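Yeah, one chain of the complex is gone here, protein chain that is, but the others are all in their spots.
In this document, chain identifiers A, B and C correspond to the written order of the chains, with residue numbering beginning at 1 in each.
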Amino acid sequence: MPFIPHTDREVAAMLATIGAGSLDELFDEIPPALRNAPLTGVPAGLNEAGVARIMQARAARNVPATCFLGAGAYDHHIPAVVWELATRGEFYSAYTPYQAEASQGTLQLIYEYQSMMAGLTGLDVSNASLYDGATAFAEACLMAVRASRRPGARRILVPRYLSPAYRRVARALLKGQGLELTDLPVRDGRTDTAALESVATDGVAAVVVMQPNFLGSLEPADALTDWAQARGALVIGACNPTALALLKPPGQWGTRGADIACGEGQPLGIPLASGGPYFGFLACRSALVRQMPGRIVGGTVDGEGRPGFTLTLQAREQHIRRTKATSNICTNQGLMVTAATIYLSLLGPVGLRRVAEACHANTRELAATLSRCPGVTVPFRPFFHEAVVQLPVPVAPVLARLAAGGILGGYDLSADFPELGHALLVCATEQRTPEEIAAYGTALAAALDAPAMAAAG
Amino acid sequence: MPFIPHTDREVAAMLATIGAGSLDELFDEIPPALRNAPLTGVPAGLNEAGVARIMQARAARNVPATCFLGAGAYDHHIPAVVWELATRGEFYSAYTPYQAEASQGTLQLIYEYQSMMAGLTGLDVSNASLYDGATAFAEACLMAVRASRRPGARRILVPRYLSPAYRRVARALLKGQGLELTDLPVRDGRTDTAALESVATDGVAAVVVMQPNFLGSLEPADALTDWAQARGALVIGACNPTALALLKPPGQWGTRGADIACGEGQPLGIPLASGGPYFGFLACRSALVRQMPGRIVGGTVDGEGRPGFTLTLQAREQHIRRTKATSNICTNQGLMVTAATIYLSLLGPVGLRRVAEACHANTRELAATLSRCPGVTVPFRPFFHEAVVQLPVPVAPVLARLAAGGILGGYDLSADFPELGHALLVCATEQRTPEEIAAYGTALAAALDAPAMAAAG
Amino acid sequence: MREPLIFEQSRAGRGALLQAPTPVPPSPDLPASLLRSDVPPLPEVSELQVVRHFTRLSQQNFSIDTHFYPLGSCTMKYNPRACNRLAMLPGFLARHPLEPEAHAQGVLECLFELQEWLKAVTGMAGVSLTPMAGAQGEFAGVAMIDAYHRARGDHARRQIIVPDAAHGTNPATATMCGLDVVEIPTNAEGDVDLDALRAAVGPATAGIMLTNPSTLGVFERRITEIAAIVHEAGGLLYYDGANMNAILGQVLPGAMGFDVVHINLHKTFSTPHGGGGPGAGIVAVNQRLEPFLPVPMVGQRDGRYAWLTERERPQSIGRLSAFMGNTGILLRAWVYMRLLGAEGMRRVSAYAVLNANYLLARLRDAGFTVAYPGRRASHEFIISLKDVARDTGVTAMDFAKALLDRGVHAPTTYFPLLVPECLLIEPTETEAQDDLDRFVEALVEIRALARRDAAEVKRAPRTTPVGRLDDVRAAKQLDVTWQSRRAPAA
Partner (left out) sequence: MREPLIFEQSRAGRGALLQAPTPVPPSPDLPASLLRSDVPPLPEVSELQVVRHFTRLSQQNFSIDTHFYPLGSCTMKYNPRACNRLAMLPGFLARHPLEPEAHAQGVLECLFELQEWLKAVTGMAGVSLTPMAGAQGEFAGVAMIDAYHRARGDHARRQIIVPDAAHGTNPATATMCGLDVVEIPTNAEGDVDLDALRAAVGPATAGIMLTNPSTLGVFERRITEIAAIVHEAGGLLYYDGANMNAILGQVLPGAMGFDVVHINLHKTFSTPHGGGGPGAGIVAVNQRLEPFLPVPMVGQRDGRYAWLTERERPQSIGRLSAFMGNTGILLRAWVYMRLLGAEGMRRVSAYAVLNANYLLARLRDAGFTVAYPGRRASHEFIISLKDVARDTGVTAMDFAKALLDRGVHAPTTYFPLLVPECLLIEPTETEAQDDLDRFVEALVEIRALARRDAAEVKRAPRTTPVGRLDDVRAAKQLDVTWQSRRAPAA
């Protein structure tokens, strides 16, 4: 039987040991009236060859197009080593490392991951991952509220150009605990420091700085951090991890550095894969570690003084603290962390910085190319690896034309940020070639030349 | 530097230890006049992302078509487990298991492989693989000549419908040692037992029985074996390993069984992959083991009596016996054997037999379908999973039309076996669906309807 | 041999630079004030060092692929490699989550079918695939219950009832949703104390969180009565489907009276646990809660598969992930379900329950104390080592460590909290009788050793890369990064 090793003979022997007459009898404590599960609509079993055939066809349906789409998920090169190692059975099929002595591989790896993420963010400690960037952001807000020295403070000030996905997820996750997000003033695609004076900061637990922000623009992180901390608020940095190799990390913002950093780990070796699994990272100063949600691995020694690793500070977690836990999270995104740790080990500080620089250079090139199309402008600078492009016409039909030609042209900003007009968010990672960027320019010009296109057929 | 871990500092320290001033100086024993290797035409290095882009494009160039082509390489389902395990670094990146204690994984696996192949062929011993089916066939002939009790016997009788690839490779490999292949008489797509009387058997070291033969036809293996052995010749069975789950194995042919079995291991979990790497298998009765080429693993014990495995009978091999070795083979096809052993473990006797039966049934269905096309006949039966189809017109243009429509229609027999007329060798493994088989029928009918096609466009 | 930290293998100037793009000149666009001035403390190692390091680390793990792993409540069963292989086809991996629907039909078709199959498996009316693990499924479930009451204007229902045996995520989830937890006791037979339940329900009751079979490894026999009590009080029933492996294809949570269910696909549907995740905690609901399901969901529109978002589902509790949860894990579950089919799913629970009851019988016959002796095991069961502990001082934890030396991963220890010195044992259906027998022998052997030489048992484990680790020190002398070792934080 598929995946079940029992022979008829063994089943008979086992039932005899149990003293039961049949497999069915083993369910005799279930009220008979309930024992009926027709599973209507579930197809019959199919062998692996048959299932493979279906999946191969579905994977191939609509070949993926050249990707200038970012908006929270980025098309980076993933070294072959990453997944050849991460899918080794000993990583892939292990549980959460509760039995430390039988899980030193996973535990040491997480310790290394924590070290890398703490280093990248410039903070002291990192947890072992959260579900994704959006939930990490929400957990960071909750954490800030718990850690805030202002009793009852439940307000979080956020940039207007916070990722819409982060905003939506935070709304769903924070509502129950009565947290509220308030937008900061903007100007030129980023938070307007000049207008901060007028912002009310009563009841504010934390101020969020997103660097780069959702539009790809670089925020005045130093000024914002100092401003927020001067007003007794904690600072949460929401960051792109690739950018952290190039840009000043949260731990170094302003005079004292941000208190918490969070973000989406996908750029670190995780495939786009239609949106997941990715992972969220979360780091903080050591003073806040007891408010941190999620697992943390610590170093220790065994009876003979040999160094080893174990889950630590479990008293924060749901299986110990129950209603008072720092979060309900249990299963996290361990395998993704495995991949990211391998990715970061391969890239190293020099490699990761080169990735960041190449993304930035390519996006500059893209912005320059696209702005050569008539009526197209790139309003906001400096940016990291995404930029807003304003079109002379509505975005959606242009994107549809580009997609038909095999180009994912970017993210239509008009629903989330109508104030930006016909605005499109484009991204060119290190993966985009000069030819692909040029081809996008040509395709955009053609797509904008709608009457000509219509005439052509 | 790619794959080289040395830092500048380390290089300097190492050179100092050596007492050399530069890397260049390390080559100072090479006559200066020779030190010039321009490597013209070798491109500059490219990072992994760039190379991946090229390879992905090349892999995708011309999507593989539906495969009705066999002729020595077969499109079978390969369970996902096979290569997920075979490419584990500890298998993939190990050397030949010369240091037994550090190679028990590979050694035990080969021992299990030998057991499986001996079991499948019905013989006593198997080696640890040869390069491919064709070289295994050539080595089997050489082995038979060495083992023959007839001094100076250098002739091998082979079926007319021996695989042309086996024949060509044997010619290249056996010429040096003066071996000669002579064809046996045929009738109805197989060896003609009635005509054997007239065959001269002087100087014959061995008779080859290919089961199924290259045309897919089943040979009278029992009669041929008895006939050959009665005349003092050894019998070499050349077999398809999938068929061995269904058909009588060489070790059971005739009264005493064949002496040697060989064949192509590709059907056992090895991807088609444009022709390789595959592996050749070779098995024999225990009396002949000292004439066997290639590595053999044996069980033994360590100092504490614990069972373990090691390479054995190395005195047959080139590194010990040098000019008198049973073969010059050293590196074999270890990783393919790893895959095949996993494949056979997953399939088991029942699974492998089902594969064989499904192939046979599909090919019967295919033969029936194709023979419904006007002018098409299937002359020879019984067959295993390949069959000859005779067309009313030359084969090549028909195959070209089928290929243009995404069907690999089979192997054109007319060059190798002109006596068969417009003959095509077709194969439908267990992978072919009823729809695909029907579609081939339709496509063949259309391709044969050439004038209509020409008229249509 | 200890595997050094990757940082210890690092040397400045070493690297695997084939993995990086060619360097570009510094950008004039980026002001220095925004740039990083220090070098982030990532390791500089060669590709071979990376491969060797992580290969060696992996070998230090116990895992399904190497060991029997009867970790109760975790359903550590075989993760078919086909699931991994097929979910990781290049054509799936290269897809951006925001690609146009027209491009994503292959993926959407899988997700749509998965929704349908999960409806059948739960007996529910609607499914959302987005929760990324069990705990997030719980969150979605409780949030929907809350939304339901609020939508009816019933703002007083701020209490969630939870049995004392419940998994920690249950009470923690209630808190995250802003609700209060009311704990009710379990009776001696392992069932919910119905009187306590009756006393607990009322106009403040938002709902109850239950798992059935419970974490005690027994089926809650009076589930229909419980449902009636809660429903009559105006509350809803939430089903923690982490234990679905016990009842798959035998009984539907919908039929038991539950209003909302989550299922851990990473348990019952055999997607891997990856050393801590990722998982997927899909939710299924009946008609009542259907409007509140989290988005995105997958529907059909104009003969094509389409995303359903806040626009089509205005009452949704919203989004729980940036895109569509752990899509890759959902594809793995799709493959698993398609391989098994309806019959295969029924076999899962039948043989999981067979293995558990067999192990229970053998351990009982060997003289171990079964926590609920009068009861059938579900897919898991509990033994208590309190007698052995009392007689020899050898605890459940000592047994756990001694099992590691015998090549078996330890069962869950000290959970559920109400059974002293307990081992929660879940063999799963994919283990063979031989392995179960070896496990019994190992426990018997450890018990014998405990009686003979308790200290020896307490020295376990000895065959693992490290011996028993000092947890207290780990929490007191916090060492959570390599940097902290080199320059301890102030």
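The rule is simple: a residue touches a chain if its C-beta (ideal position, glycine included) is under 8 Å from a C-beta of that chain, and two chains touch if they have at least 3 such contacts.
None of these values were measured; they are calculated from a predicted model.
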Exercise for the section: Going by the touch rule at the top, give the shown chains the omitted chain contacts. Expected result: A, B, C
Completion exercise
Of A:84, A:226 or A:365, the residue touching the omitted chain is A:84
Completion exercise
Per the whole complex, from B:195, B:361, B:393 or B:438 the residue touching the absent chain is B:361
Completion exercise
Missing-chain contacts on chain A, rising order, are 1-10, 45, 47-49, 56, 79-81, 84-85, 89-90
Fill in the blank from the handout: Where chain C meets the chain that is not shown, the residues are 1, 9, 11, 14, 18, 46-49, 51-52, 55-56, 59, 64-67, 78, 80-82, 89-90, 339, 407, 430-432, 434
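The working rule: only the chains that are shown with their structure count from here on.
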Completion exercise
Taking each chain's centre as the mean of its CA atoms, the one lying farthest from the centre of chain A is chain B
Handout entry: Chain centre separation in whole Å, for chain C relative to chain B (CA means)
Key = 46
Practice task
Report, in whole Å, the distance between the mean C-alpha point of chain A and the mean C-alpha point of chain B.
Solution key: 48
Problem - Mean-CA-position distance for chain C and chain A (Å) - result: 20
Practice task
Could you check chain A for residues that touch two or more other chains and list them?
Solution key: 47-48, 52, 77, 79, 87-89, 430
Practice task
For chain C, jot down the residues that touch at least 2 other chains.
Solution key: 16-17, 19-22, 45, 47, 51, 55, 80, 82, 84-86, 90
